[in-house]
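Apart from one protein chain that is not included, each protein chain of the complex appears where it belongs.
And now, chain A:
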Amino acid sequence: MSTILEIQNLKKYFSSQKAVDDISFSIEKGSIFGLLGPNGAGKTTLIRMITGIFYPDAGNILLNGKKFDPVNDVIDIGYMPEERGLYKKMKVGEQAMYLAQLKGLSKQDAFAKVKFWFERFEMGSWWNKKVEDLSKGMGQKLQFVTTVLHEPKLVILDEPFSGLDPVNSNLIKDEIFNLAQKGTTIIFSTHRMEQVEEICNHIVLVNKGNKILDGSVKEVKQQFKQHIFNAELDKLPATLQHPSFTIVEQKGNNLVLKINEGYQSNDILLHFINQQSVVVAYHEILPSLNQIFIQLVEGTPNSRQFQTVTA
């Protein structure tokens, strides 16, 4: 797979904060990339640089191997910001046409694409409705459509599911998978970890303007595993104690064990087998992204302290 977006040593300092301080990563074409971080970590600033809203103070952004050009590359990017809205007094159809044309589509192209997406999302009857008459969820759907309808190569979604009911959430989620399958790259920014686990292939965690984690979801979980296993036995052995593990939790015949240093998971199994206990189930408990997130971010102050930057 080829790289679509490469961020090299990106920096953006504001007068009171190092919003983004030397962050680098790359995103592969067709992947769903999770950009994670607590509030105020610098995610939005990072995204605004990728979308050409902010100019970086230092560093490079390469799109398809070429230096990112905010003016001409907007056609390749679809951005749904966290703070998003629509012109309330405009009609739904006109609004979608307007945003599509501003991306650089011709009137005919825009019309065809808007029609296509409106039918796909069963929004055809909304065309002449005013935006202010839409419910919040309907508005979100319209925003999603206007973000992707010009078929950008890179779609950036900031908290795309906030305010959506489960049905519409699934609709959007399916659409995200669909787009990724067709080769669209998606950057997905959120702090809802269960969604990340479900959707993303690759994640980057930023905190206080720095990248603190980078890898595939699988790798990250491996990296942060604590060698904890769940074992279910038909009956407890005579002696439960063994130097290879310590019991973390015990619920009847269900044990949560932590492997002690110098031992392997098979050592525990052997112990149970030797003790004539039948092992019904035995599997490793990997930490959830939520736990990793909290573990990494915890201990840092909840809100970033303002600092004076001499740049």
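Structure notes:
Everything below uses one rule, namely that contacts are C-beta pairs under 8 Å (C-beta built on N, C-alpha and C of every residue); 3 or more make two chains touch, one makes a residue touch a chain; residues count from 1.
Keep this in mind: contacts and distances are computed from a predicted model.
Within the choices "4Fe-4S dicluster domain-containing protein", "NADH-quinone oxidoreductase subunit M", "CysO-cysteine peptidase" or "ABC-2 type transport system permease protein", the name that UniProt assigns to the complex's undisplayed chain is "ABC-2 type transport system permease protein".
Touching the missing chain, out of A:T51, A:Q140 or A:S244, is residue A:T51. From the options A:A58, A:V74 or A:I228, the residue with contact to the unseen chain in the full assembly is A:V74. Within the full complex, the residue among A:K103, A:K208, A:H242 or A:H271 touching the omitted chain is A:K103. Mapped onto chain A, the interface with the missing chain covers residues 15, 48, 51-53, 55, 70-71, 74, 77, 79-81, 83-90, 98-99, 101-104, 143, 146.
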